[in-house]
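Yeah, one chain of the complex is gone here, protein chain that is, but the others are all in their spots.
Here is chain A:
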C-alpha cells in the first residue's frame, strides 16, 4: 500500500469536513454492523475459499507429516554404540564427536548465518551469496551480468562442438533448405560460461525444486483411507475420502478435527 503523508507547508490548512483518502476498496459506510456473533459472521458472504486452498491447520498437518516421512533418526530411540570407543585424539575431534545435534539444527544455523550476511552490508562476494539465497531463480542472471569477463578466458573450455561429419564441398552447401544454421543453438559466450561454472553453491534450502506451475494440472486428491480418488471432503477436517465406508474409518482414526 502506498504511504501517504501530509507534508507541512505554509499554505496548507486542515479544512474541516473533508479530506483526501486512499481508496482501499473498504467502505465503512457500507458495512452495517460489525457482527460479533459467530453465526452471523458465518452467514456473511465471504470470499469463497478456492478449491485448492488449505486452511493453516491443514498446511501445518501436511508439513508435519512430510517432516515425519522424511526423518532419518527417531530421537526417542537412543542406540548406544557397542564396545568401548577410543579416546578422541584432539580436543577438536572430541567436540565434533560429542555433538548431539540433528540436521535441522545445522540447516537452521546456516539459514541464520545467511540472514545475518544479508542484513550487514558486506563485500561483494557476500552480497551476491545472500541475494542468491533470497531469489534463487534470479541469481544466475545477476551473477552473469555482474561479473566482468575474466582475463583467464584462455583457460575456459571451448564451447561444445557437436561432432559434425566432414562437410562435402559441393554446390549444395549454399542451399538454404539444407542449412543447419537455423537449428543450431547460438554458441556459448565464454564469459557467461565461466560465470556459471564459478558460481558458488546454493544454500541448502534454495536448492529445492520450484512448486508446480499454477497453470499446470490441479493437485490430485486421494481418499485418506484407501487411496482411491478422494471425491468427498470431510466436513470436520477437510481431508478427502471416497465413500461412506472410508468416511467412517477416517473419522475413527485420522480425522484431524481434534488433532
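Convention: a residue touches a chain if its C-beta (ideal position, glycine included) is under 8 Å from a C-beta of that chain, and two chains touch if they have at least 3 such contacts; residues count from 1.
Just so we're on the same page, contacts and distances are computed from a predicted model.
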Chain not present in the shown complex, as UniProt names it (candidates "General transcription factor IIH subunit 3", "Protein-serine/threonine kinase", "E2 ubiquitin-conjugating enzyme" or "Actin-like protein ARP6"): "Actin-like protein ARP6"
Touch criterion as defined above, residue of A:4, A:79 or A:120 at the omitted chain: A:79
For chain A, residues in touch with the removed chain: 62, 65-66, 68-74, 77, 79-83, 85-86, 88-90, 92-93, 96-99, 101-103, 106-107, 109-110, 132, 139-140, 143, 157, 159-160, 162, 183, 185-189, 192-193, 196-197, 199-204, 207-213, 216, 219-220, 222, 225-229, 242-245, 253-254
